[in-house]
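So that we are looking at the same thing, I have put the structure below in structure tokens.
All protein chains of the complex are present and in place, except for one that has been dropped.
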Amino acid sequence: MAGPLEPLFDLEEMELSFGPQHPSTHGVLRVMLRLDGEKVMEAKPIIGYLHRGTEKLFEQETFTQCIPHTDRLDYIAAPTNNQGFVLAVEKLLGITVPPRASYIRMILAELGRISSHLLWLATHAIDLGAITPFFYTFREREIILDLFEEYCGARLTLNAMRVGGVPFELPDGWVEKCSAFIDEFPSHIDEYETLLTENRIWKKRTVGIGVISAEEAIDWGLTGPPLRGSGVKWDIRKVFPYDRYDEVEFEVPIGQAGDTYDRYLVRMEEMRQSARIIRQCLDRLPEGPVMAKVPKVLRAPEGMVYASVEAPKGELGYFLVTTAKGTKPYRCHVRPPSFINLQALPEMVKGSLVADLVAVIGTLDIVLGEIDR
Amino acid sequence: MHGPLYDLVLLPLIKIVVVLAAVLLIVAYLTFFERKLLSYMQVRIGPNRVGPRGWLQPIADGLKLFVKEDLVPGQAEKFVFLLAPVLIMAPALVMFSVIPFGPELWITDINIALLFILGVSSIGVYGVILGGWSSNSKFSLMGGLRSAAQMVSYEVPMGFAIVSVLLMARTLSLVGIVEAQKAAHLWYIVPGILAFGIYFICGVAETNRNPFDLPEAESELVAGFHTEYSGMKFAFFYLGEYTNMLVVSSLATIMFFGGWLRPFPNVAWLSFLDVIPPLVWFLAKVGFFIFVYIWFRGTFPRYRFDQLMAVGWKWLIPLSLVNLFVIGLGVLLLKG
Partner (left out) sequence: MSVSEFIGKLIPMELFAGLRLTGGYIFRKKVTIQYPEQRMEPTDRFRGMFGYDVDRCIDCHLCAQACPIDIIHIKDHTEVEEDPETGKKKRKKIIDRYDIDVKRCMFCGLCEEACPTEPKSVWLTTKTYEMATYERAEQLYFDKERLASWEGVQPFPGVLPPAQGGLPDAPMGGAGAAGKEA
């Protein structure tokens, strides 16, 4: 028989709608897959199932009223969302925040980072079949949420920052509770690592999976652990320090291979570094007011401003346009890290197996609240 | 003293009913045991609402599944869809007919019991693959395909591991294997530690349990081959899985840990251990393996499909061949 070899059977590609109701799409992400057997030929993320029009909503709210809405973007790390927004408004209005307020913000933000990374670890491990880390991490996360609750009265949607500072003084005994937690926390990270880091099954599932090189990561605009996992030392807290991050010491962990395992190691180390930052903040917590003198009704000058923070998932930026004496943003755009990190998904999973798709979705650490806004 | 009717029909029937009832009850409580143990490993308490300390939970679960609506997807292949759960459950139960629980405590002792079990257990694959295919769901189909490949490839090293026991005992009868261990003054775990390791890993894979639970990997395939099943049909899959765990554990006990024998069956000063009846020894050993099953589930992540095949073909099969060779050589030199 002449000509190229005919395949024995009709090779039929299968379309599979992965999500939006699926145990491991972390919310309502839908991925349209073209599969050859279990091999992913093409993955197309479809988003928008959680769209609430938050950016448009901002245009109708005063600056203070916007803050509770920011809680609901990346709803598992609310403090950094608040922080990004109030920093943008402060930059616009030229408000200087008292040092104590800055330190409290940093403590909250780093606690939020730990809690977000704990949740990421829990779900990532469950995606790869290890169910037990979930309960260990949630035990620690619970302590963090208790700390949040004691400080501001809410556990997830904190609304814990205001333009000009933070709304509340720390309650009595909070510093002691927080530092007790920070002291024991690294030993808990060791526990998770005992279960996963050296585990040969875990390594098989993560090493060399979802690789993205440093150049590609920059081209795709990735930020946060997905970028640092590829070996790019880029952390907003270091390169454009906000609040008082220039006064504390911490390392920016980076990976080398840019695979799922390196991103896992980066996040584990980030949790330790966050604990280190909190420890320094608690030790040097300055006295003084927690709120700058700001007018009751905030009136912005005409202008536009962009401010960004290092959220647990990457660079979270707020772009605000205001009209003269406007009490509300004229236009607001949020640069959510998950949305931009998700773009790289089709590239990262092309040619891998369905099981790897789950691993890569997990390692990108997306939150649909932030993607759909 | 009794007629042939009693010996050939009535007595076996009574035995079958007793064993069946006992197995089903144990299996039902295995689910409870698993949930409790897993939650204890995960710093939580687990089911404790139904009955005193939750002891009626399996009954409630069973009742719930029993009265649930029995759905058949519109596009499903109805007959096969109904057949699949039976194909899982029936072979699993049939295997108990040859398993000896203690001296004289068995339904039947056939001289090819090991072969019988290997053969019957292979039928379970059909249940999984037919269930996956007939549901007419993509996730189910992928689960079915995965499990067919997985079970077929893990049966090879498992067979080799069993053959090494066969070489030592020189009989296929399970009762014979236990008696051979008694005669040899030795549990076969000592010479056959590698064979046991291979057997148990394959057993975990055969029963689709973590870390080899790919056919139902819920984070990838929703629920794998039984995604579309509900009610009693789902319960059959569920019970079938636990029954298979019980079979694998029983076989491990019989082949490597002396079945109903107490530890060191021929050391005289340990004879006070004989106070504990053989059946209890047997059940305790089986219970330990079930515990290990659950322990694995509470600790390990899941392999990926191709990695699982690699572990099977690249590690277990060569290892089991080496093991077979070494044991064969040993038997030849010692008994030859």
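Order of writing sets the labels: A and B. Residues in every chain begin at 1.
Keep this in mind: a residue touches a chain if its C-beta (ideal position, glycine included) is under 8 Å from a C-beta of that chain, and two chains touch if they have at least 3 such contacts.
Fair warning: this is a prediction, and the values are worked out from it, not measured in the lab.
Participant: Which displayed chains does the hidden chain touch?
Facilitator: The chain that is not shown is in contact with A, B.
Participant: For a quick check of understanding: of A:V290, A:L316 or A:V334, which residue touches the chain that isn't displayed?
Facilitator: A:V290
Participant: Using the document's definition of touch, tell me which of A:E169, A:E216, A:E247 or A:E347 contacts the absent chain.
Facilitator: Considering the complete complex, A:E169 is the one touching the chain left out.
Participant: Of A:T132, A:T260, A:S274 or A:T363, which sits in contact with the chain we cannot see?
Facilitator: If we include the chain that is not displayed, A:T132 is the one touching it.
Participant: Residues on subunit A that touch the omitted chain in the whole complex?
Facilitator: Counting over the whole complex, subunit A touches the hidden chain at residues 61, 64-69, 71-72, 132, 139, 142, 146, 149-154, 157, 159, 162, 165-171, 191, 194-195, 198-201, 289-291, 293-296.
Participant: So that we can see where the missing chain sits, which residues of subunit B does it touch?
Facilitator: Output for subunit B: 37, 40-45, 48, 295-296, 298-300.
The criterion applied here is as follows: only the chains that are shown with their structure count from here on.
Participant: I'd like to verify one number: the distance from the centre of subunit A to the centre of subunit B, where each centre is the average of its C-alpha atoms, in whole angstrom.
Facilitator: Centre-to-centre distance between subunit A and subunit B: 44 Å.
Participant: Across the complex, what residues on subunit B touch subunit A?
Facilitator: 38, 41-44, 138-139, 142, 146, 210-211, 213-214, 217-222, 297-307
Participant: Can you check the complex and tell me which residues of subunit A touch subunit B?
Facilitator: Within the complex, subunit A touches subunit B at residues 14, 16, 22-24, 38, 125-132, 134-136, 139, 195-196, 199, 201-202, 204-205, 353-356, 358.
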